[in-house]
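Missing here: one protein chain of the complex. Every other protein chain is in place.
Take a look at chain A:
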Amino acid sequence: MRPGTASAPERAPAAPPAPAPGGRWHRLRRDRSLLLMALPAVGLLVLFVYVPLIWITVAFKDYDPYVSGLWSSPWTGLENITLLLEDSRFWDAGANTLAITFLQLVLFFPVPIALALLLNSLLSERLRGVVQSVLYLPHFFSWVLVITVFQQMLGGAGLLSQLLRARGYEGFDLMTDPGAFKFLVTAQMVWKDAGWGVIVFLAALSSVNQDLYEAAAADGAGRWRRMWHITLPALRPVIALLLVLRVGDSLTVGFEQILLQRDAVGPGASEVFDTYVWWVGLASGDYGVAAAGGLVKGLFSLVLVLLANKVAHLLGEQGVYRK
(Lines give C-alpha, C1' and ligand atoms only; values in the text may rest on other atoms or scores of the structure.)
Protein backbone atom coordinates (compact mmCIF):
# COMPACT_ATOMS: atom_id res chain seq x y z
CA MET A 1 0.00 0.00 0.00
CA ARG A 2 2.86 2.29 -0.63
CA PRO A 3 1.35 5.46 -2.02
CA GLY A 4 2.41 5.99 -5.58
CA THR A 5 2.92 9.68 -5.08
CA ALA A 6 6.45 9.64 -6.36
CA SER A 7 5.52 8.41 -9.76
CA ALA A 8 2.28 10.35 -10.07
CA PRO A 9 3.54 13.68 -11.41
CA GLU A 10 5.36 12.27 -14.36
CA ARG A 11 2.25 10.46 -15.50
CA ALA A 12 -0.08 13.35 -14.95
CA PRO A 13 0.14 14.59 -18.55
CA ALA A 14 -1.76 11.47 -19.59
CA ALA A 15 -4.94 13.18 -18.39
CA PRO A 16 -7.04 15.06 -20.98
CA PRO A 17 -5.63 18.49 -21.82
CA ALA A 18 -6.91 21.50 -19.94
CA PRO A 19 -9.67 23.44 -21.70
CA ALA A 20 -8.43 26.29 -23.84
CA PRO A 21 -10.55 29.41 -24.10
CA GLY A 22 -13.06 29.22 -26.87
CA GLY A 23 -12.36 25.93 -28.47
CA ARG A 24 -12.88 23.16 -25.97
CA TRP A 25 -15.43 21.29 -28.07
CA HIS A 26 -13.39 21.79 -31.16
CA ARG A 27 -10.29 20.43 -29.56
CA LEU A 28 -12.14 17.44 -28.16
CA ARG A 29 -13.37 16.62 -31.64
CA ARG A 30 -9.99 17.16 -33.18
CA ASP A 31 -8.19 14.92 -30.66
CA ARG A 32 -10.90 12.36 -30.15
CA SER A 33 -8.97 9.45 -31.57
CA LEU A 34 -5.95 10.32 -29.45
CA LEU A 35 -8.12 10.65 -26.36
CA LEU A 36 -9.78 7.34 -27.11
CA MET A 37 -6.40 5.70 -27.42
CA ALA A 38 -5.30 7.17 -24.08
CA LEU A 39 -8.45 6.00 -22.34
CA PRO A 40 -7.40 2.41 -21.49
CA ALA A 41 -4.11 3.64 -20.03
CA VAL A 42 -5.87 6.32 -18.01
CA GLY A 43 -8.36 3.72 -16.83
CA LEU A 44 -5.61 1.41 -15.64
CA LEU A 45 -3.82 4.29 -13.99
CA VAL A 46 -6.94 5.36 -12.11
CA LEU A 47 -7.79 1.81 -11.11
CA PHE A 48 -4.37 0.70 -9.95
CA VAL A 49 -2.74 3.93 -8.82
CA TYR A 50 -5.36 6.47 -7.81
CA VAL A 51 -8.07 4.25 -6.37
CA PRO A 52 -5.68 2.42 -4.02
CA LEU A 53 -4.61 5.84 -2.75
CA ILE A 54 -7.83 5.79 -0.71
CA TRP A 55 -6.05 3.36 1.59
CA ILE A 56 -3.73 6.17 2.60
CA THR A 57 -6.46 6.92 5.12
CA VAL A 58 -5.29 3.83 6.99
CA ALA A 59 -2.50 6.06 8.26
CA PHE A 60 -5.09 8.09 10.15
CA LYS A 61 -7.24 5.24 11.42
CA ASP A 62 -7.19 2.42 13.91
CA TYR A 63 -7.46 0.05 10.98
CA ASP A 64 -8.74 -3.46 11.44
CA PRO A 65 -9.05 -5.33 8.16
CA TYR A 66 -11.03 -8.21 9.66
CA VAL A 67 -13.69 -6.83 11.90
CA SER A 68 -14.51 -3.33 10.76
CA GLY A 69 -12.74 -2.83 7.42
CA LEU A 70 -11.56 0.45 5.92
CA TRP A 71 -14.78 2.45 6.12
CA SER A 72 -15.83 1.74 9.67
CA SER A 73 -12.43 1.66 11.37
CA PRO A 74 -12.36 4.64 13.73
CA TRP A 75 -10.38 7.77 12.90
CA THR A 76 -7.48 8.45 15.22
CA GLY A 77 -6.17 11.71 13.81
CA LEU A 78 -2.42 12.01 13.84
CA GLU A 79 -1.87 9.33 16.49
CA ASN A 80 -0.20 6.92 14.06
CA ILE A 81 2.14 9.63 12.78
CA THR A 82 3.05 10.56 16.36
CA LEU A 83 3.72 6.93 17.22
CA LEU A 84 5.82 6.62 14.10
CA LEU A 85 7.92 9.67 14.82
CA GLU A 86 8.41 8.56 18.43
CA ASP A 87 9.69 5.18 17.31
CA SER A 88 13.47 5.21 17.35
CA ARG A 89 13.46 2.21 14.99
CA PHE A 90 11.88 4.41 12.33
CA TRP A 91 14.66 6.97 12.58
CA ASP A 92 17.31 4.23 12.53
CA ALA A 93 15.63 2.85 9.44
CA GLY A 94 15.72 6.32 7.90
CA ALA A 95 19.41 6.75 8.62
CA ASN A 96 20.24 3.33 7.20
CA THR A 97 18.13 3.98 4.13
CA LEU A 98 19.90 7.26 3.41
CA ALA A 99 23.32 5.71 3.95
CA ILE A 100 22.59 2.85 1.59
CA THR A 101 21.05 5.24 -0.95
CA PHE A 102 24.16 7.36 -0.90
CA LEU A 103 26.46 4.37 -1.27
CA GLN A 104 24.42 3.02 -4.13
CA LEU A 105 24.48 6.35 -5.88
CA VAL A 106 28.22 6.66 -5.56
CA LEU A 107 29.27 3.03 -5.95
CA PHE A 108 26.53 1.43 -7.99
CA PHE A 109 25.28 4.05 -10.40
CA PRO A 110 28.55 4.64 -12.31
CA VAL A 111 29.28 0.93 -12.75
CA PRO A 112 26.84 0.25 -15.63
CA ILE A 113 28.12 3.37 -17.43
CA ALA A 114 31.70 2.22 -17.13
CA LEU A 115 30.74 -1.28 -18.22
CA ALA A 116 28.85 0.10 -21.22
CA LEU A 117 31.89 2.12 -22.26
CA LEU A 118 34.10 -0.92 -21.91
CA LEU A 119 31.75 -3.15 -23.82
CA ASN A 120 31.38 -0.53 -26.49
CA SER A 121 35.11 -0.51 -27.01
CA LEU A 122 35.19 -4.25 -27.65
CA LEU A 123 35.52 -4.79 -31.36
CA SER A 124 34.75 -8.49 -31.54
CA GLU A 125 30.97 -8.89 -31.74
CA ARG A 126 31.21 -12.42 -30.46
CA LEU A 127 33.30 -11.61 -27.43
CA ARG A 128 30.93 -8.75 -26.69
CA GLY A 129 27.95 -11.10 -26.83
CA VAL A 130 29.59 -13.54 -24.44
CA VAL A 131 30.63 -10.86 -21.95
CA GLN A 132 27.19 -9.30 -22.09
CA SER A 133 25.45 -12.61 -21.41
CA VAL A 134 27.72 -13.31 -18.46
CA LEU A 135 26.99 -9.87 -17.08
CA TYR A 136 23.22 -10.14 -17.54
CA LEU A 137 22.88 -13.58 -16.05
CA PRO A 138 22.90 -12.71 -12.32
CA HIS A 139 19.98 -10.36 -12.89
CA PHE A 140 17.75 -13.40 -13.29
CA PHE A 141 18.80 -14.99 -10.00
CA SER A 142 16.50 -14.50 -7.06
CA TRP A 143 17.83 -12.68 -4.02
CA VAL A 144 17.67 -15.87 -1.99
CA LEU A 145 20.11 -17.43 -4.41
CA VAL A 146 22.39 -14.40 -4.59
CA ILE A 147 22.68 -14.23 -0.82
CA THR A 148 23.28 -17.96 -0.57
CA VAL A 149 26.10 -17.60 -3.10
CA PHE A 150 27.61 -14.76 -1.10
CA GLN A 151 27.23 -16.76 2.12
CA GLN A 152 28.95 -19.75 0.53
CA MET A 153 31.78 -17.58 -0.73
CA LEU A 154 32.32 -14.95 1.95
CA GLY A 155 30.60 -16.46 5.02
CA GLY A 156 32.42 -17.81 8.06
CA ALA A 157 32.25 -21.33 6.66
CA GLY A 158 32.55 -20.09 3.09
CA LEU A 159 34.97 -21.00 0.36
CA LEU A 160 37.41 -18.14 0.96
CA SER A 161 37.53 -18.70 4.72
CA GLN A 162 38.12 -22.41 4.28
CA LEU A 163 40.85 -21.76 1.74
CA LEU A 164 42.57 -19.43 4.18
CA ARG A 165 42.22 -21.92 7.02
CA ALA A 166 43.62 -24.71 4.88
CA ARG A 167 46.72 -22.59 4.46
CA GLY A 168 47.01 -21.90 8.15
CA TYR A 169 45.50 -18.41 8.27
CA GLU A 170 42.57 -17.19 10.32
CA GLY A 171 39.19 -17.40 8.63
CA PHE A 172 36.91 -14.38 8.37
CA ASP A 173 33.18 -13.75 8.23
CA LEU A 174 32.08 -10.85 6.10
CA MET A 175 28.40 -11.75 6.20
CA THR A 176 27.89 -11.03 9.90
CA ASP A 177 29.86 -7.81 10.14
CA PRO A 178 27.43 -4.93 10.77
CA GLY A 179 30.10 -2.38 9.85
CA ALA A 180 30.60 -3.83 6.39
CA PHE A 181 26.94 -4.52 5.76
CA LYS A 182 26.12 -1.44 3.71
CA PHE A 183 29.06 -2.07 1.41
CA LEU A 184 28.09 -5.71 1.23
CA VAL A 185 24.55 -5.00 0.04
CA THR A 186 25.89 -2.55 -2.51
CA ALA A 187 28.37 -5.15 -3.73
CA GLN A 188 25.58 -7.70 -4.02
CA MET A 189 23.59 -5.20 -6.02
CA VAL A 190 26.48 -4.50 -8.35
CA TRP A 191 27.03 -8.22 -8.87
CA LYS A 192 23.39 -8.86 -9.58
CA ASP A 193 22.20 -5.84 -11.51
CA ALA A 194 25.07 -3.82 -12.94
CA GLY A 195 25.11 -5.92 -16.11
CA TRP A 196 21.43 -5.40 -16.59
CA GLY A 197 21.80 -1.64 -16.18
CA VAL A 198 24.23 -1.63 -19.10
CA ILE A 199 21.46 -2.20 -21.64
CA VAL A 200 20.09 1.35 -21.63
CA PHE A 201 23.52 2.90 -21.97
CA LEU A 202 24.52 0.55 -24.76
CA ALA A 203 21.37 1.53 -26.62
CA ALA A 204 22.26 5.19 -26.22
CA LEU A 205 25.81 4.50 -27.41
CA SER A 206 24.63 2.69 -30.51
CA SER A 207 22.93 5.87 -31.68
CA VAL A 208 26.18 7.84 -31.74
CA ASN A 209 27.19 8.69 -35.26
CA GLN A 210 30.39 6.74 -36.01
CA ASP A 211 31.53 9.50 -38.40
CA LEU A 212 32.12 11.71 -35.40
CA TYR A 213 34.75 9.31 -34.08
CA GLU A 214 36.44 9.10 -37.46
CA ALA A 215 36.45 12.85 -37.84
CA ALA A 216 37.81 13.33 -34.34
CA ALA A 217 40.47 10.68 -34.89
CA ALA A 218 41.44 12.37 -38.16
CA ASP A 219 41.83 15.60 -36.20
CA GLY A 220 44.22 13.80 -33.88
CA ALA A 221 41.96 13.19 -30.87
CA GLY A 222 43.13 10.27 -28.76
CA ARG A 223 41.00 7.62 -27.14
CA TRP A 224 40.31 9.63 -23.98
CA ARG A 225 39.48 12.83 -25.79
CA ARG A 226 37.06 10.99 -28.04
CA MET A 227 35.33 9.50 -24.99
CA TRP A 228 35.20 12.85 -23.23
CA HIS A 229 33.98 14.89 -26.17
CA ILE A 230 31.82 12.44 -28.08
CA THR A 231 30.74 9.42 -26.06
CA LEU A 232 29.97 11.01 -22.72
CA PRO A 233 28.04 13.99 -24.14
CA ALA A 234 25.96 11.48 -26.09
CA LEU A 235 25.16 9.64 -22.87
CA ARG A 236 24.45 12.75 -20.85
CA PRO A 237 20.65 12.98 -21.32
CA VAL A 238 20.24 9.30 -20.50
CA ILE A 239 22.45 9.59 -17.45
CA ALA A 240 20.50 12.61 -16.23
CA LEU A 241 17.16 10.91 -16.79
CA LEU A 242 18.18 7.73 -15.01
CA LEU A 243 19.73 9.69 -12.19
CA VAL A 244 16.52 11.61 -11.56
CA LEU A 245 14.47 8.43 -11.68
CA ARG A 246 16.93 6.72 -9.39
CA VAL A 247 16.79 9.55 -6.88
CA GLY A 248 13.00 9.41 -6.86
CA ASP A 249 13.24 5.73 -6.21
CA SER A 250 16.20 6.04 -3.92
CA LEU A 251 14.44 5.36 -0.66
CA THR A 252 13.57 1.96 -2.06
CA VAL A 253 16.94 0.34 -1.46
CA GLY A 254 15.92 -3.27 -1.64
CA PHE A 255 13.51 -5.20 0.48
CA GLU A 256 13.97 -8.92 0.09
CA GLN A 257 17.73 -8.61 -0.09
CA ILE A 258 17.87 -6.80 3.22
CA LEU A 259 15.18 -8.77 5.01
CA LEU A 260 17.05 -11.98 4.23
CA GLN A 261 20.18 -10.68 5.95
CA ARG A 262 18.49 -8.95 8.84
CA ASP A 263 19.39 -11.53 11.47
CA ALA A 264 22.97 -11.77 10.31
CA VAL A 265 23.81 -8.16 11.19
CA GLY A 266 20.84 -7.07 13.26
CA PRO A 267 18.23 -4.39 12.64
CA GLY A 268 20.61 -1.69 13.88
CA ALA A 269 22.64 -1.95 10.69
CA SER A 270 20.06 -3.33 8.29
CA GLU A 271 16.59 -1.94 8.97
CA VAL A 272 15.46 0.32 6.11
CA PHE A 273 12.11 2.04 5.47
CA ASP A 274 10.66 -0.84 3.52
CA THR A 275 11.60 -3.55 5.98
CA TYR A 276 10.36 -1.37 8.83
CA VAL A 277 6.98 -0.95 7.14
CA TRP A 278 6.78 -4.68 6.50
CA TRP A 279 7.76 -5.55 10.04
CA VAL A 280 5.37 -3.15 11.70
CA GLY A 281 2.50 -3.62 9.28
CA LEU A 282 2.38 -7.12 7.97
CA ALA A 283 4.31 -8.92 10.66
CA SER A 284 2.91 -7.10 13.69
CA GLY A 285 -0.46 -5.95 12.40
CA ASP A 286 0.09 -2.26 13.20
CA TYR A 287 -1.31 -1.30 9.83
CA GLY A 288 -1.91 2.32 10.79
CA VAL A 289 1.67 3.03 11.83
CA ALA A 290 3.01 1.12 8.84
CA ALA A 291 0.82 3.11 6.46
CA ALA A 292 2.02 6.31 8.10
CA GLY A 293 5.59 5.13 7.53
CA GLY A 294 4.86 4.45 3.87
CA LEU A 295 3.21 7.84 3.51
CA VAL A 296 6.15 9.69 5.01
CA LYS A 297 8.49 7.80 2.73
CA GLY A 298 6.35 8.63 -0.29
CA LEU A 299 6.29 12.34 0.50
CA PHE A 300 10.02 12.35 1.05
CA SER A 301 10.57 10.62 -2.29
CA LEU A 302 8.37 13.18 -4.03
CA VAL A 303 10.46 16.03 -2.64
CA LEU A 304 13.65 14.27 -3.73
CA VAL A 305 12.45 13.66 -7.27
CA LEU A 306 11.34 17.28 -7.65
CA LEU A 307 14.70 18.47 -6.40
CA ALA A 308 16.65 16.17 -8.69
CA ASN A 309 14.54 17.25 -11.64
CA LYS A 310 15.25 20.86 -10.81
CA VAL A 311 18.96 20.13 -10.70
CA ALA A 312 18.72 18.40 -14.10
CA HIS A 313 17.05 21.50 -15.52
CA LEU A 314 19.75 23.72 -14.10
CA LEU A 315 22.31 21.54 -15.85
CA GLY A 316 20.43 22.08 -19.08
CA GLU A 317 18.98 18.60 -19.31
CA GLN A 318 15.40 17.57 -20.00
CA GLY A 319 14.93 15.54 -16.78
CA VAL A 320 11.72 13.57 -16.44
CA TYR A 321 9.34 16.40 -17.26
CA ARG A 322 9.23 20.10 -17.87
CA LYS A 323 6.42 22.48 -17.15
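Note that a contact is a pair of C-beta atoms (placed from the backbone, for glycine too) under 8 Å apart; a residue touches a chain by one contact, two chains touch by 3 or more; residues count from 1.
Rule of thumb we're sticking to: contacts and distances are computed from a predicted model.
Protein name for the hidden chain, per its UniProt entry and selected from "Extracellular solute-binding protein", "Cytochrome-c peroxidase", "2-hydroxy-acid oxidase" or "ABC transporter permease": "Extracellular solute-binding protein". Here the missing chain is touched by one residue of A:Gly155, A:Gly298 or A:Gly319, and it is A:Gly155.
In the complete complex, the hidden chain is touched by one of A:Pro65, A:Pro110, A:Gly129 or A:Pro233, namely A:Pro65.
Considering the whole complex, the residue from A:His139, A:Arg262 or A:His313 that touches the absent chain is A:Arg262. If you put the missing chain back, the residues of chain A touching it would be 62, 64-68, 72-74, 89, 151, 155-158, 161-162, 165-166, 171, 173, 175-176, 178, 261-268, 282-287.
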